[in-house]
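First comes the structure, then the notes that go with it.
Shown here: the complex without one of its protein chains, the others still in place.
Note that the chains are named A, B and C in the order they appear, and that numbering of residues resets to 1 at the start of each chain.
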Amino acid sequence: MANDNKAIIAKRVARELKDGDVVNLGIGLPTLVANYIPSGIKVWLQSENGLIGMGPAPEEGKEDRDIVDAGGRPVTILPGGACFDSATSFGMIRGGHIDVTVLGALEVDERGNLANWMIPGKLVPGMGGAMDLTVGARRVIVATEHNLKDGSPKIVERCSLPLTAAGEVNLIVTELAVIEVTPEGLLLKEIASNTTVEEVQRRTGARLLFAEKITTMDIEP
Amino acid sequence: MANDNKAIIAKRVARELKDGDVVNLGIGLPTLVANYIPSGIKVWLQSENGLIGMGPAPEEGKEDRDIVDAGGRPVTILPGGACFDSATSFGMIRGGHIDVTVLGALEVDERGNLANWMIPGKLVPGMGGAMDLTVGARRVIVATEHNLKDGSPKIVERCSLPLTAAGEVNLIVTELAVIEVTPEGLLLKEIASNTTVEEVQRRTGARLLFAEKITTMDIEP
Amino acid sequence: MPKIMTAKEAVANIKDGMSVMVGGFMGAGTPESLIDALVEKGARDLVLISNDTCFPGKGNGKLVDAGCLKKVIASHIGTNPVTGRLMTSGELEVTLVPQGTLAEQIRAAGVGLGGILTPTGVGTEVEKNKSVIAINGHQYLLELPIKADIALLKAYKADKAGNLTYRRAARNFNPIMAMAAGLVIAEVEEIVEIGELDPDEIITPGIFVDLLVQRS
Partner (left out) sequence: MPKIMTAKEAVANIKDGMSVMVGGFMGAGTPESLIDALVEKGARDLVLISNDTCFPGKGNGKLVDAGCLKKVIASHIGTNPVTGRLMTSGELEVTLVPQGTLAEQIRAAGVGLGGILTPTGVGTEVEKNKSVIAINGHQYLLELPIKADIALLKAYKADKAGNLTYRRAARNFNPIMAMAAGLVIAEVEEIVEIGELDPDEIITPGIFVDLLVQRS
């Protein structure tokens, strides 16, 4: 994925966050969202390995081996942060105490199904905390490039890969579009300034519904 | 119950404890066991309201409203003691981490059933932690006077009162006898110096089996 | 961030008929200021979820005395004869639950479990109307989550982010109730600045706490 795309997606997702939200960002692209949180908005970043109030990476040389994120990378704890064990951490997640989780996708479909944890016979990393996050968070935002490198769609009618969770995705943000998962299907709400509704539909593997007013994603790359 | 009887029972139960045991003593008579723990034996007293390493009552005037036992009475915490929440406390209990619990009885029967939490229509205090303790502790010792005030037996063939737990009692200690609950029935192992096997059987509501060698409870009142 | 307010302001959120969890064990770790404010307010028809009903005139017992309750879910009411009398006369509904089961049911609600299987209560009256599930030859009762509209907690220190610490045996049911209610009100001895509590000493993270009340 081009870095430009990553930044666009992360910036747009960041705008979904509200002041005071408890947010869990998945490994990879979702982690970037932390860099673009609008000024005036304070969120609590939860990390499933057992901390809340996660801060940015420490200065070089100031890493603490006991303060890491869910990817094992050095982070910091902000004032007001707290540590807890894994059962409590997933209690927070499964119990509905996380307002928003942002996760990547291999596939996401019009029923809000998400597949992001394995490709049979090829890649079996494990689900880590993704299944609990998808089921437990109040709002599930998928942050993903619109298409695979070969141009095939990641947003599809039905996921063909093993699911992470069934029917739990609320919003899909790509470099091209912002799409809401509704009971009626995928509702296109915003498109990037450099694309058209027709192009977004052509590059999407499911029929899109169109919001009454489709706005432009106002993001500087 | 005469204070003499209480002391005899508590002293005899105390001898069942081994060095290092984790012990939960029920409210009432069982609490007295703490006063008679043999020298050289150190046990960890667990209190289900959330502490381990419970020590004796504080000196008058030194009570701490936050340090109480499961009956709400002021106690102390010994060096090495720890505090925890109720879920953890009962995790300790239900999870088999308590070596011995000592509980009172309204009735106890030859199958190891215990009734000690209610008399329908008369007394409905609630089970508190007794059901969890009876099910969870590795060894359940019932400490009770042998008979009710009217002379009727508390040790019976089948409990008639609502059960606290089914088949969980291991040992019964009264002022008259020490009786083990075995798969074959109630095995009389010790009797007080001032009674006879015949008297114990007569005052017991279930048929007793007799140990090969029935010894004398060597307890000074 | 939780709002800091008086006990009176905080309990204004509690409407008649609501379910209310109250931390504490025989009065230790009970939010006395909040209880007093509830009594003062003249609350009615509350469902109390708590370990016990303490003693007459003390802790939760004041809610019983003042007639604030229509139902009690507890593990033990034996220390409060008023509760027993109202139960016998049919004025107060009482559901008795083994203490460890009560703790797990509250926790289950807080951590998003659909239920738990416990060996406690098998073969007793507690088994009535419950599913008994056999696993590897052992029997367990399926116990369902218990949540509440409101949780009233007593903690030791809070920082302004709502992070809580507890003191000694006053912890008991408070940390699990903190996760299991729609609105969580914590009464504390002391409110400190953010950053004054070490991340490792915090027992209840502040995201669980909605309102903070300084103990009066």
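Convention: a contact is a pair of C-beta atoms (placed from the backbone, for glycine too) under 8 Å apart; a residue touches a chain by one contact, two chains touch by 3 or more.
From a predicted model like this one, the values you see are computed outputs, not experimental measurements.
Shown chains touched by the hidden chain across the complete assembly: A, B, C. Note that of C:44, C:85 or C:138, the residue touching the chain absent from this view is C:138. When the full complex is taken into account, the listed residue touching the unshown chain is A:77, out of A:34, A:77, A:186 or A:200. When the full complex is taken into account, the listed residue touching the unshown chain is C:118, out of C:50, C:118 or C:172. Contact with the chain that does not appear here is found for just one residue of A:131, A:187 or A:214, A:131. On the side of chain B, touch with the chain left out of the figure occurs at residues 20, 22, 44, 46, 51-53, 77, 79-84, 87-88, 90-97, 136. Contact between chain A and the unshown chain involves residues 47-51, 64-68, 70-72, 77, 83-87, 89-91, 93-94, 113, 123-132, 135-136, 162-167. By the touch rule set out above, chain C reaches the unshown chain at residues 104, 108, 111-119, 133, 135, 138, 140, 142, 144, 165-168, 171, 199-201.
In this section, only the chains that are shown with their structure count from here on.
Chain centres were defined as the mean of their Cα atoms; on that basis the chain farthest from chain B turns out to be A. Set against one another, B-C and A-C show the most C-beta pairs in contact at B-C. The geometric centre of chain A is 56 Å away from that of chain B, both derived from CA atoms. With each centre defined as the average position of its C-alpha atoms, the distance from chain B to chain C rounds to 29 Å. Each chain gets one centre point, the mean of its Cα atoms, and the points for chain A and chain C are 35 Å apart. Among the residues of chain B, none is in touch with two or more other chains.
Residues of chain C found to touch two or more other chains are 107.
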